[in-house]
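Note that this complex is displayed minus one protein chain, with the remaining chains in position.
Moving on, here comes subunit A:
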Amino acid sequence: MRIQRFFSRSFVHFAVITIAFLWTLPTVGVLVSSLRPENDVKTSGWWNALKHPFEESVWTFKNYSDVINANGIDEAFVNTLVVTIPATILPITVAAFAAYAFAWMKFPGRDWLFAMVIGLMVVPLQVALIPILRLYTATGIAGTFLGLWLAHTGFGLPLAIYLLYNYISQLPADLIESAKIDGASDFTAFMKIVLPLSTPAIASFAIFQFLWIWNDLLVSLVFLGTNKVLTVKLSELTGSLGNKWHLLTAGAFVSMVVPLAVFFALQRYFVRGLLAGSVKG
């Protein structure tokens, strides 16, 4: 009995560690390669560097400085920030008001409109490309950051409203009712009570939206024109740099740094958001 238990337990440990190791291997390979000198990358596999990890000649930061200075990754990085930050904050404001109204206000057609919001969560983004591009060209905001911010806001709204609604509708009804008895309007109740209490839900949506926009390729490719973001730049480099793996791996890692930092710093909220409903795919 005891021996059997020991075997099954060590089997579980072995399986878990193997799976986790295999899953991480591709990413580790890219990280290691991005830190190796050009000649080494060309002539031998990245795992060879791990055989002599303490020799100084094995490691270098030159790939990073090369790809950042010569290939415009720095500008793409800033562009990505310019796109991401406002496009994360904008939908939250709009969605919070709407979520409050769906949860605590009575108005005709409320259920139908909410059903529409839920339905729109699964609509493929691709439907927006041609009509919105035509609209943008007609109004002159094609290729501007403003256009991209608004587009990301629009596409992020169904999920934002749904997540915030789930949270706001669970708040105790007494809270809002007693504020109203004290003479507060819906506006004051929302601003002073509901919004401060919704911070966790807002945080999890913000992380999703941030990562989603940071990693987006399609929307930026279509609407942003010459101001290239990291994903667009990187997909161009994979074409033009071909087998210059020392540069490509460094470029890929630059594009991954911020999402990884956000994920590891705010993991708690991230998981909560995942469980709160769904993810935009």
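Operating definition for what follows: contacts are C-beta pairs under 8 Å (C-beta built on N, C-alpha and C of every residue); 3 or more make two chains touch, one makes a residue touch a chain; residues count from 1.
The criterion applied here is as follows: contacts and distances are computed from a predicted model.
S.K.: Out of "Carbohydrate ABC transporter membrane protein 1 (CUT1 family)", "Heme-binding protein A", "ABC transmembrane type-1 domain-containing protein" or "YCII-related domain-containing protein", which one is the UniProt protein name for the chain not included here?
M.R.: So, among "Carbohydrate ABC transporter membrane protein 1 (CUT1 family)", "Heme-binding protein A", "ABC transmembrane type-1 domain-containing protein" or "YCII-related domain-containing protein", the name matching the hidden chain's UniProt entry is "ABC transmembrane type-1 domain-containing protein".
S.K.: Quick one: which of A:65, A:137 or A:178 touches the chain that's been left out?
M.R.: Candidates A:65, A:137 or A:178; residue touching the omitted chain: A:178.
S.K.: Tell me where the left-out chain touches subunit A, residue by residue.
M.R.: For subunit A, the residues touching the absent chain are 8-9, 12-13, 15-17, 19-20, 23-27, 29-30, 33, 41-47, 78-79, 81-82, 85-86, 89-90, 93-95, 97-98, 100-102, 105-107, 110-111, 113-132, 135, 144-146, 149-151, 153-155, 157-158, 161-162, 171-172, 174-175, 178-179, 181-190, 192-193, 197, 211, 214-218, 222, 230-231, 234-235, 238, 243, 245, 248-249, 251-252, 255-256, 259-260, 262-264, 267, 271, 274-275, 278-279, 281.
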